[in-house]
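Notes follow once the structure below has been shown.
Apart from one protein chain that is not included, each protein chain of the complex appears where it belongs.
== chain A ==
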Amino acid sequence: WESFLPSQVLVQPVQLICLYAPAYHLILEGILILWIIRLLFSKTYKLQERSDLTPKEKEELIEEWQPEPLVPPVPKDHPALNYNVVSGPPTHIITVNGKECINFASFNFLGLLDNEKVKSAAQASLKKYGVGTCGPRGFYGTFDVHLELEERLAKFMRTEEAIIYSYGFATIASAIPAYSKRGDIVFVDEAACFAIQKGLQASRSNIKLFKHNDMADLERLLKEQETEDQKNPRKARVTRRFIVVEGLYMNTGDVCPLPELIKLKYKYKVRIFLEESLSFGVLGEHGRGITEHFGINIDDIDLISANMENSLASIGGFCCGRSFIIDHQRLSGQGYCFSASLPPLLAAAAIEALNIMEDNPDIFQTLRAKCERIHELLQGISGLKVVGESFSPALHLQLEESCGSRENDVKLLKRVVDYCMNSGIALTQARYLEKEEKCLPPPSIRVVVTVEQTEQELDKAASLLKEAAQSVLN
């Protein structure tokens, strides 16, 4: 027992250490022990508190703070403030601000806006379903018309599946963020429309802009990305890449070089998203869009998105492609899951419009002939240049020489438009949000060709524009 007394257990070894350890060792250990004791007993210091302010000072700060007004005042003569008022339907003959004109401003390419068959299909749907759907697709908002429209669109475009949205803008703006997330890379054309830009912003991915229709620039960016990948192969294996292009660009009126893009796709392993709002129902022998125009296998494009507000003269939009890709949007497309579905009468109108497109494939030839005619007629107007392909139904007329500031250009073009409107041709300027666009196009007048315009009307429009340019710009 005696050898296990605490004093024995503790004291003996210490005594041994003190006898046999060198002196400097003992001194070092002693200093260390004293330091630990000091640290244990010294006052802990906190990081300086963020607010040393007293409550009274806080009150004063709150009193003094003045916010900006919610919105800055808009000058009364701002060009975008006073809308044109259209009385009656915006069809071929349109009444704008009380004056009857021929419509060269609405995207009613196939003239289906006042087609009697389309209207009666919509009427039948209205009698059966009422107007609204009162719910999103997941909660009793899926009607048999929606399912039928999706099937018909998939069959028309020859893809496996299609999904419809209730708003054209929301279609591509919800489709892109469903696939491309933070850390992924998207190569997008500079002239992409605003809806694509918002989709990209919502996706939080890395955006790389390449010059409009410049495949060399795109290849350069892709090569740069390839060298980056070789530095970090693990990251490269999980970073998705996409190219987003439009079939027929709204801002410039020309087409994207799709065959070269397909080659780049397989060479650099990037997926392609194609936005076909203007080219659906316009390009191609049967109106199937730019893939038919170039004769490309539709399975080579990963996703085609289009809105039904141009050729189909309805409201909403759709995406089509393989089931592997489209099915994902049914749970991750924000504009699909969290928004009410398309009113059935608009879906029925779109189905009937598709029927008409399938039954009369020669309207596409007629439309193309008219586009080429007006393209030719508008050449040679002094002061204005035509921007857009000869087969594009939506052209831009830009000033040949800018007069210094964008504001003055806009004013000048407005005078041209007013001259035409007073003489019976309804035109409009292309509208943009100047501060929000990534690459703001120059101000222009939009000229839209539809199948309903006769040759005399096309001639009249062209000569009127010549006259207007003469009187205003010279």
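Heads up, the rule we're going with is that a contact is a pair of C-beta atoms (placed from the backbone, for glycine too) under 8 Å apart; a residue touches a chain by one contact, two chains touch by 3 or more; residues count from 1.
As a working rule, contacts and distances are computed from a predicted model.
Novice: What name does the UniProt record list for the absent chain among "CIB1 protein", "Transcription initiation factor IIA subunit 2", "Serine palmitoyltransferase long chain base subunit 2" or "Sorting nexin-1"?
Specialist: So, among "CIB1 protein", "Transcription initiation factor IIA subunit 2", "Serine palmitoyltransferase long chain base subunit 2" or "Sorting nexin-1", the name matching the hidden chain's UniProt entry is "Serine palmitoyltransferase long chain base subunit 2".
Novice: Touching the hidden chain in the complete assembly: which of A:Cys134, A:Cys403 or A:Leu440 does that?
Specialist: A:Cys134
Novice: Out of A:Asp144, A:Glu224 or A:Glu285, which touches the unshown chain?
Specialist: A:Asp144
Novice: Kindly note down the residues of chain A that lie in touch with the hidden chain.
Specialist: Listed in rising order, the touching residues are 50-51, 53, 58, 61-62, 65-74, 78, 80-81, 83-91, 94, 96, 103, 105-108, 113-114, 118-119, 122-123, 126-135, 137-144, 146-147, 166-170, 179, 193-195, 198, 201-202, 236-241, 266, 269, 271, 299, 307, 309-310, 312-315, 322-325, 327-328, 330-331, 334-335, 337-340, 342-343, 345-346, 349, 426, 428-433, 436, 446.
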